[in-house]
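Heads up, one of the protein chains got dropped from this complex, but the rest are sitting where they should.
Lettered A and B in written order, each chain numbered from 1.
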Amino acid sequence: MDRILIFLLDSSNAILVLMLVSLGLAVIFGLMNVINMAHGEFLVLGAYGVLTLQWAGLPFAACLVIAPMLVALIGLAAEELLIRRTYERLLDTILATWGLSLVLRQGLVLIYGPGSHAVAAPDMGSVPVFGEIYPVYRLVVMALSAAAIAFTFWVFFRTALGLQARAVIANRNMAACLGINTRMLDRLTFAFGAGLAGLAGAVMSPLISVDPNAGLGWLVPGFLSILVAGLGSLSGPIVGAAGVGAVDSLAAAISSPVWAQLTVFVAAIIVIRFFPQGLMALKRREA
Amino acid sequence: MLEIQELHAGYGGGEVLRGLSLGVAHGEIVALLGRNGMGKTTLLRCIMGLLPHAAGSIRLEGQPLSGLDCFEIARRGVAYVPQGREIFGQLTVEENLRLAALRGGTIETGYDLFPGLRARAKDPGGSLSGGQQQQLAIARAMVAKPRLLLLDEPSEGIQPSVVNEIADIVTRSVRSMGLSVLLVEQNTDLALRVADRAVFVDHGVDAASIASRAVTREILASYMEL
Partner (left out) sequence: MENLSRRGVLKGAASVALAAALPMPAVLGAGTIKIGVVQPFSGGLELFGNQAKLGLDLAAAEINAAGGIGGSTVELIYEDDKTDPKTAVERATSLIRKDGVMAISGPITSNNRDAMMPTMSRSKVPLLYATNYEGGGCDRYLFSFNTVPNQELEQLIPALKENAGDSFYMFGADYVWPQKMFEAAETIVTGLGGKSAGKEFTPWGVKDFAPVVRRVKDSGAKCLLFALPGADGITFIRQAEDLGLLNDVTVGFLGFAETYLGAFGEGKGQNMWVTVPFAASMTDPGPAEFVAKIRKAAGDGVPISHYAFTHYNSLNAVKAALEKTGKMDSEGLVDGLTELNVKTPTGDILIGKDHHVTMNMFLAKTEGAGLAVVKPLGAIAPAPGCA
């Protein structure tokens, strides 16, 4: 029994972070129809942000707060300088954001070198959980991710800003006809999505190798998550990430990471084959 | 109020509006009439800034609207009820109204206009009947406290009895507020009943401007029949 609970705890960690990543992707795609290939780099920027702020002598908690905001600012600049010129041309958004990802990665290599860096893990110790000694920081990662997801939903479903964003997602022109500044919302949403990725990178930074290529490992499952669940809604990526993450963790726990990756891909292909609109579309049809 | 001069606009290569001029005075209701595909919707989209115009001018209270974004035009007091209504189907009735009330105005204006909407406040806009959706689209426009209301075929696809009811409510409300209205309508009887004046559009130009009372069967036939 304890083994299962520990497994659930381990998986929740991975799944919650994946949810953050895919939520950011989906927010950006939903509002702007931009497939953000640079999302992984935004995540990595969050980790480097923590690293740099730590070097500057800031306490870890402050780094966790500031780094995602810096990433959001970088997202804002990227949107203004590059992304907005590609709106409504899906292929161009892919190319532009892909180019952006190369630039960001190379920039990191130039500034920080190609090697791995270590973000000093905050010394929070461990607590006994279900008969295992469990690192407290992992519990913090889960709590922060869950809080950020809840915050995102709160923003989108409980604030005027979120209402406008949902209106723009549904019908950009009509939203503008009601006096909504869609450009402003594009900027904010892109920054917000980038910030979510930055947060994911920031909270994970003490648990991973911080290097310029670290983002790729999240981008692929992140995209799978939103493909599996469909792009229609904000809960899509949450459901998708839960599915992808759970299948991955379960298969990895039962057999090995190699089989886990294979299982995830096969499961995703089956889902996409039989529910091309995504699992969430199925639910909507029934509703 | 609204002054349009020598407007040219179109899609891609094809020019749809070919030098159309038109004015709407304060508190005036103008019906824009013409056969299908003559460019009525195109004109409204130009006024809203959804479609750029190639030449000519659009002025609101003497201020040029050219080059402004749609949202800025909306904030200057132009409200649009588009053909096909375009309510937000996934958002609730109340959210639809709240969106319009974000910059001043209250959603109560909308409920007062069509009290039937209040009972459906928490339902998604997409679940309403056609008539109610049209009520919502109009209510949404009125909530924003506009100075100029653009209505594109509000009667399309709605039962005639409901149409008249809606028309009466809107006309009364508009008159009492002194709103200016530009109404596009295929139902000429209805249009002429509520409007002060009719402007006939033919192949992208304003062919005639006639007081509603003076519009005869013959005039109608010449501009409206194929």
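Assume a contact is a pair of C-beta atoms (placed from the backbone, for glycine too) under 8 Å apart; a residue touches a chain by one contact, two chains touch by 3 or more.
None of these values were measured; they are calculated from a predicted model.
Listed by label, the shown chains that the missing chain touches in the whole complex are A.
If you put the hidden chain back, the residue from A:Leu5, A:Ala61, A:Leu81 or A:Ala121 that touches it is A:Ala121. Contact residues of chain A toward the unshown chain are 6-7, 10-11, 13-14, 17, 106, 109, 114-121, 126, 133, 135, 137-138, 204, 206-209, 211, 213-214, 216-218, 220, 249, 252-253, 256-258, 260-261.
Operating definition for what follows: only the chains that are shown with their structure count from here on.
Between the Cα centres of chain A and chain B there is a gap of 42 Å. Across the complex, chain B meets chain A through its residues 48, 50, 69-71, 74-75, 79-80, 82, 86, 88-91, 95, 98-100, 102-103, 140, 144. Touching chain B in their complex are the following residues of chain A: 160, 163-164, 166-167, 170-171, 173-183.
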